[in-house]
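This is the structure I have questions about; it appears just below.
Presenting chain A:
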Amino acid sequence: MIEEQKLIEIIPSELVAKVRDMFVEQYRLVQIGCTKLPDRIEINYSFDKNYQFINYRLILANDKVEVPSVSSVYWNALFYENEIHDLFGLNIVGIVLDFKGTFYETKEKYAFATCPPPIEPVIKTTPVVNIKEKGKPQ
Partner candidate 1 sequence: MADCYVINRELIAMVSIIMGLLYLVLGPLFGGLVTGLDRRISARMQGRFGPPILQPFYDVLKLFEKEQIVVRRSQNVYVYFYLLFIVFTGVLFFMGEDLLLVIFSLTLAAIFFVLAGYKGGSPFSIIGAERELLQMMAYEPMVLMMAVGMYMATKSFYVGDIVTSPAMPIMLLPGIFIGLTYVLTIKLRKSPFDLSTSHHGHQELVKGITTEYSGPALALIEIAHFYEVPFLVGFVFLFFGSHWLLGLLVCAAVYFLEILIDNTFARTKWQFMVAASWVVAAIFGFGNIIILSLLG
Partner candidate 2 sequence: MSNRTIIPFGPQHPVLPEPIHLDLVMEDELVVEAIPRIGWVHRGLEKLVEKKDFLEMTYVAERICGICSFIHGLTYCHGIEQIMNIEVPIRAHFLRTLWSELSRIHSHLLWLGLVADAFGFESLFMHSWRIREKVLDIIEATTGGRVIFGSAKVGGTRRDIDNEMLKRIIAQVTEIEKEMKEISQTFLNDYSVQQRLKGVGILSKADANMLGAVGPMLRASGINQDMRKLNYAAYGHIDWEPVMAQDGDCFARVEVRVGELFQATDMIRQVIEKMPEGPVDVKVTGSPNGEFFARTEQPRGEVIYYLKGNGSKNLERMRVRTPTFANIPAITKILPGIQLADVPMMLLTIDPCISCTER
């Protein structure tokens, strides 16, 4: 029952060509998603055609690497790319409509640029209790 999911790793220089091939083959761009890992950054370009799921994984060594935009091929990619720029602080060049960091006006810039901290129990803050409902509700 588990669907088959193809995963292909690629490097930045082949990205646009690969994506263009998918476009020519009339694949639908399902999503572009980014993952920050301690040692690298992955960007997933997912495509679908007749329930065939193909994922290209672009691997970046760090967030300084320039990523070419695929929005000139898939117009809708611009939304994903702007999002990635705003959350991960990646340098994506050539987005057809570049929001220049105003896609999400977050309190914290590039919130996802930091990698998850080493696993440890989450310290919970002490809640401020306004109403004390002891036992039963009033």
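The set was built so that all candidates are chains of the complex that A comes from, given by their letters.
What we mean here is this: a residue touches a chain if its C-beta (ideal position, glycine included) is under 8 Å from a C-beta of that chain, and two chains touch if they have at least 3 such contacts; residues count from 1.
From a predicted model like this one, the values you see are computed outputs, not experimental measurements.
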- request: Tell me which of 1 or 2 touches chain A in this complex.
  value: 2
Message: Touching residues of chain A toward candidate 2 in the complex: what are they?
response: 1-3, 5, 23, 26, 28-31, 33-37, 44, 46, 50-51, 53, 55, 74-76, 78-79, 87, 102-106, 111-112, 116-117, 119, 122
